[in-house]
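Below you will find the structure I want to go over with you.
A single protein chain has been omitted; all remaining protein chains appear in their positions.
Labels A, B and C are assigned to the chains in the order they are written; within every chain, residues are numbered from 1.
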Amino acid sequence: MAHNSNVDAATAHRIRVLITGGTFDKEYDEIGGKLFFKDSHLPEMLALGRCKLDLEIRTLMMIDSLEMTEADRDRIVEQCRTAAENRIVITHGTDTMEVTARELAERVEGKTIVLTGAMVPYKFGSSDGLFNLGSALAFVQTLPPAVYVAMNGCYFQAERVHKNRKTGTFEETDTQGR
Amino acid sequence: MAHNSNVDAATAHRIRVLITGGTFDKEYDEIGGKLFFKDSHLPEMLALGRCKLDLEIRTLMMIDSLEMTEADRDRIVEQCRTAAENRIVITHGTDTMEVTARELAERVEGKTIVLTGAMVPYKFGSSDGLFNLGSALAFVQTLPPAVYVAMNGCYFQAERVHKNRKTGTFEETDTQGR
Amino acid sequence: MAHNSNVDAATAHRIRVLITGGTFDKEYDEIGGKLFFKDSHLPEMLALGRCKLDLEIRTLMMIDSLEMTEADRDRIVEQCRTAAENRIVITHGTDTMEVTARELAERVEGKTIVLTGAMVPYKFGSSDGLFNLGSALAFVQTLPPAVYVAMNGCYFQAERVHKNRKTGTFEETDTQGR
Partner (left out) sequence: MAHNSNVDAATAHRIRVLITGGTFDKEYDEIGGKLFFKDSHLPEMLALGRCKLDLEIRTLMMIDSLEMTEADRDRIVEQCRTAAENRIVITHGTDTMEVTARELAERVEGKTIVLTGAMVPYKFGSSDGLFNLGSALAFVQTLPPAVYVAMNGCYFQAERVHKNRKTGTFEETDTQGR
């Protein structure tokens, strides 16, 4: 696997992974009967995928993306800017993924950033999480610097993506905006 | 999602998927107590991944890659050559994945071909199949024409990859050959 | 399998299964991001268990047991009374399972009735549902006429069971009541 990179040798191949929560990481609380966040399932998913990439994983927050504030987004932007790595994957709730993607596109330069998430919690048998994680980690290694959303097997430019709230899938926004 | 492609509009975005079997698709025969092949789980896996890519899926064979003959490989090469699509994913047993990859690299030109598989059958809870499929479909959209193996979250050039039979993971072959 | 039964030959071995909903049957709505009811998973679970019992399955309602009204309980009682079968399993939410059990114990005579449920939806990988269903169907074949709760591998008399809301497990109520 050969990457061209401007950073120093130690971090040239390393990918940073930032965890922000989202459906991806929701669990079922059997006492309260509700969905909640505990620990991220990312390490478990990477083990399942027998992933051998050099990853630097950091949990920034564990929240539903509908509750993400401007301060939370500032923090994500700051983490992307200051990361030693040039390639970053962010796990994120799907509801406002496009908002965070656009903010990152405006405020971070020269890095390949891929946001991904899941429609169904990983712990449910029917989750798309493992598939999406596999694709996000592949896209981040191969796409040129810019911000992308990786969902449904596809990648989208941050500036031209929205979630279709009826179908639950991501779509390319046309030139008139939707 | 924007692809540059030399083929005509109808097939410009389409990805061909060729199924050859492998651990990926093995099932447990509860009467005989053995692993066997029935139908491919690929459609089920794509549904789980909420995949919205334009795919043309073809089952070429359903075999263990240790039993793959030269005639089988000729057939795979032929299918890649004659496919209308320029981007092709092949699901394949891991034991001889590198052999088929090298043969394709020598005999097919101008196409991006990605081979992938799984260490554990998809139907087992602990399979890496969904992760690998997600990454293979991402790599095939973004890598330049050549033949690759996508396993363990990584991609490898066909000419420089081998399976480490002790660890069960894929590794880059050094310039001396291993 | 030999059952002693007072009913006629056709229904002597048959077990009635009444579905009322509960965590057992909750699904994840990937568009709304909430848990909801659609169809019962009971047929799927019985197929998984390779169950060969003669069952007569009836869905009475699909509700959270916290929302179960007195009218709903009247209906369950009526169904148990009028059923041709002497052995009845009821799937039920765990939150008010003891309430329904006691009501049935007071109002239905001469039948073996076993209530069961799950702490985690069947569709979650970590569900106790299949284990509980297996035990409930076994208890209903072997216990003398009375009303029971089958949870945590145990069976409890309707008059002397309560759910420990802190641990999420069922316990025998002592003679002073808790």
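Convention: a contact is a pair of C-beta atoms (placed from the backbone, for glycine too) under 8 Å apart; a residue touches a chain by one contact, two chains touch by 3 or more.
Everything numeric in this text was worked out from a predicted model, so none of it was measured.
**Student:** Sort by label and list the shown chains the missing chain touches.
**Tutor:** Touched by the chain not displayed, across the whole complex: B, C.
**Student:** Residue-wise, where is chain C in contact with the chain that is not depicted?
**Tutor:** Given the touch definition above, chain C has residues 1, 45-46, 48-53, 119, 126-128, 130-139, 141-143, 150-156, 168-170, 172 touching the missing chain.
**Student:** Even though one chain is hidden, which residues of chain B still touch it in the full complex?
**Tutor:** Chain B touches the missing chain through residues 23, 28, 30-31, 33, 35, 64, 95, 119-121, 123-126, 165-166, 168.
Keep this in mind: only the chains that are shown with their structure count from here on.
**Student:** What kind of graph do the touching chains make: line, ring, star, complete, other?
**Tutor:** line
**Student:** Taking each chain's centre as the mean position of its Cα atoms, how many Å separate chain A from chain B?
**Tutor:** 25
**Student:** So what's the Cα centroid distance for chain A and chain C, whole Å?
**Tutor:** 42
**Student:** Residues touching two or more other chains, restricted to chain A: which are they?
**Tutor:** Expected reply: 119, 126, 168.
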